[in-house]
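A single protein chain has been omitted from the complex, and every remaining protein chain is retained in its original position.
Chain naming follows the written order as A, B and C, and within any one chain the residues start at number 1.
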Amino acid sequence: MGKLFDVILLILIVVSVIFVMLESVKGFSENTYKWLYYGEWIITIFFSLEYIARIITVKKPSTYIFSFYGIIDLLSTIPLYLSFIFVGSNALLAVRALRLLRVFRILKITRYIGEANKLSKALKDSRAKILVFLFFVLISSIIAGTIMYLIEGEESGFVSIPVSVYWCIVTLTTVGFGDIAPVTPQGQFIAAIIMILGYGIIAVPTGIVSAEYAKKMNGKPNQDDPDYVHVNTQACRNCGASKHRDDAEFCHKCGTHLHPEDILE
Amino acid sequence: MGKLFDVILLILIVVSVIFVMLESVKGFSENTYKWLYYGEWIITIFFSLEYIARIITVKKPSTYIFSFYGIIDLLSTIPLYLSFIFVGSNALLAVRALRLLRVFRILKITRYIGEANKLSKALKDSRAKILVFLFFVLISSIIAGTIMYLIEGEESGFVSIPVSVYWCIVTLTTVGFGDIAPVTPQGQFIAAIIMILGYGIIAVPTGIVSAEYAKKMNGKPNQDDPDYVHVNTQACRNCGASKHRDDAEFCHKCGTHLHPEDILE
Amino acid sequence: MGKLFDVILLILIVVSVIFVMLESVKGFSENTYKWLYYGEWIITIFFSLEYIARIITVKKPSTYIFSFYGIIDLLSTIPLYLSFIFVGSNALLAVRALRLLRVFRILKITRYIGEANKLSKALKDSRAKILVFLFFVLISSIIAGTIMYLIEGEESGFVSIPVSVYWCIVTLTTVGFGDIAPVTPQGQFIAAIIMILGYGIIAVPTGIVSAEYAKKMNGKPNQDDPDYVHVNTQACRNCGASKHRDDAEFCHKCGTHLHPEDILE
Partner (left out) sequence: MGKLFDVILLILIVVSVIFVMLESVKGFSENTYKWLYYGEWIITIFFSLEYIARIITVKKPSTYIFSFYGIIDLLSTIPLYLSFIFVGSNALLAVRALRLLRVFRILKITRYIGEANKLSKALKDSRAKILVFLFFVLISSIIAGTIMYLIEGEESGFVSIPVSVYWCIVTLTTVGFGDIAPVTPQGQFIAAIIMILGYGIIAVPTGIVSAEYAKKMNGKPNQDDPDYVHVNTQACRNCGASKHRDDAEFCHKCGTHLHPEDILE
């Protein structure tokens, strides 16, 4: 029963996110927008009721209300009510997309959760490094952006230092929209240097996450790998063989008991 | 003989793919299109005959028909016949490109196959992680796309939330077409944050595949790793314990000899 | 007290960088520019006083003046004074962004410093490799740029070899502005080859930094690695053999006791 309710809830979340997205698209018939509007309201009322039901049934309502999911649940219902007062605020309904995170909780895919945890752990552990890196990128972008502003000037689209800094970030991250691009030879020369040096530097976060993740992955014996068991360096008293399994009680080479003191107990 | 036939088949596949591609190019002379058309037909008839021949000669036709290559073989011949009925359906002939996958089978480059297997294995093993990652990317794109839609509006090309989400995916993957680009200062500020944060996050799949692949590459028990020994799935006759070391002669759990037949010899 | 002064200084640096950036933005009211101008002057005078105070209080003024931070401190004050003489030179004030590097010194985030050191060490160690790589990229860009210039010509925007080389760098680093793009079939074909081959090659710096960084991270002898033990440079008194294990008591070459003083005790 509870499982079925959860799946229905999940489908409703997906449907409501799609509704919010479609509502912003121009060119549908009048009728379509009407139906989207009605659908929006039905789902919102359902979400509101679910929110109230949760508060009532949960032992400690305050814990739920101020939890991550509690706040999201509230934020994903009020925008539509607010749209009576403020025009356009129902676009905020997109916050519902965050409710999709529940997919992990509902489907109870522990394996996926495990991966997600490992990933977020790797990102968390490399946070300090990534922050230092981003700080350097920001400083470099400010310096390089100012240089580009001085060289290229406003005719090329580098209308101000902030815009130049924005361009530098676009270039360093290799996104390269091309809405602004250097046109003078000197500007293109500096841009080439920024790109090449930038490319060398930008490899850093990938390297960090790679290394951090590889460490995480090899951290503890992988339970999923059948060929992997914990062995230790204890040597058998009788034959000297080592690399016994951690939980071994007899030598795998000569069969002598490895822990005679246990027997005596 | 069979080898020669395979090579000819491969060349015909390449030729037919090139023919389909060229046929879509404007600007050739009338004659060229005629020759391409005739060439198309000759190759298609050849493929059809080969398909029929395979079904006849193969022991279990149904196994072939519903196999991966069987379906591709069928799909790569019918579009031309269908083009009598539906205009433009012969463009579907591009599915023939999939037949190129046969190059692995035909040239019997076991070494290359081995690499392909290792690669696809590494991708398969990191599937769960990559799915979790893509799920987060999608949710972030929906949230960020809506924010950009609200900030930039339709004048900048962010005409609807789906289009904004599309722009976010283009930006997060660092493709950056530039057909849509933020023009307002706030929009460029949010875009810069999306790019920088996105760049840090996007390093994740590379890190995953890197680490997974490195593990795969060192697939055979690493002799240098003290915590890693070859174990097998043999169960002890006495206590049922498994995961014995490959060279174990006694059960590590109860001390029973694992290979009594060796003693009898 | 000193800590408070440092934090105020840091805030002033951030404020002054923002002021310089805002000053370049068009479209504010007359008043805003006036305030920015006054603010600029107040901060500059404060910086000048701080610079003089440092020279006076520091024991060896010359060491400070020619140090990295000393030069930056000077460079971040003079541009505004120079702007009386040379128009536009106050844009050079962006050099103040470099002062932000002080954030590391002031906040004494040793942990972050540690990460920054590890990062810069990893980059330093892979410098030779990255230089070799960049050199190859440059040569390839010159060759490929010339080929593209010959194929595409001026109509497509490849107006000269240097511009073509610039385009090649933009393409190889996957930035891809799109201000210049091949339009002829041959040009697009060569471009596709450049991109695909380039993509394979461009993976190299990431790989280098990744591997180098992973090594750095595992810098201390890995306890899990059986082939890795702590050795020291102590030489045996008897045979001169070195690289003994840290906990060795006897020479592994001749069996002489390494620490006779321990025995005497």
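FYI, a residue touches a chain if its C-beta (ideal position, glycine included) is under 8 Å from a C-beta of that chain, and two chains touch if they have at least 3 such contacts.
Not measured: the values here are computed from a predicted model.
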| item | value |
| --- | --- |
| Among shown chains, those touching the left-out chain | A, B, C |
| Residue among B:L36, B:L80, B:M148 or B:V163 touching the omitted chain | B:V163 |
| Sole contact to the chain not displayed, among C:S48, C:S83 or C:T146 | C:T146 |
| Residues from subunit B at the interface with the omitted partner, ascending | 17, 20-22, 24-26, 88, 91-92, 94-95, 97-98, 100-101, 103, 111-112, 115-116, 118-119, 122-123, 130, 134, 137-138, 162-163, 165-166, 169-170, 173-179, 202, 205-206, 208-214, 217-218, 226 |
| Hidden partner interface residues of subunit A, rising order | 25, 174-178, 185, 206, 210, 233, 235, 240, 242-243 |
| Residues of subunit C (touch criterion as defined above) contacting the omitted chain | 128-129, 131-133, 135, 139, 142-143, 145-146, 149-150, 159-162, 165, 171, 174-178, 181, 183, 185, 188-189, 191-192, 195-196, 198-201, 203-204, 206-208, 210-212, 214-215, 221, 226-231, 233, 243-245, 247-257 |
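We adopt the following convention: only the chains that are shown with their structure count from here on.
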| item | value |
| --- | --- |
| By mean Cα position, the chain sitting nearest the middle | A |
| Repeat of the A-B interface, chosen from A-C or B-C (over half of contact pairs identical by residue number) | A-C |
| Gap in Å, rounded to a whole number, between the CA centres of subunit B and subunit A | 24 |
| Rounded Å distance between subunit A and subunit C, as computed from the means of their C-alpha atoms | 27 |
| For subunit C, residues contacting two or more additional chains | 25, 174-178, 206, 210 |
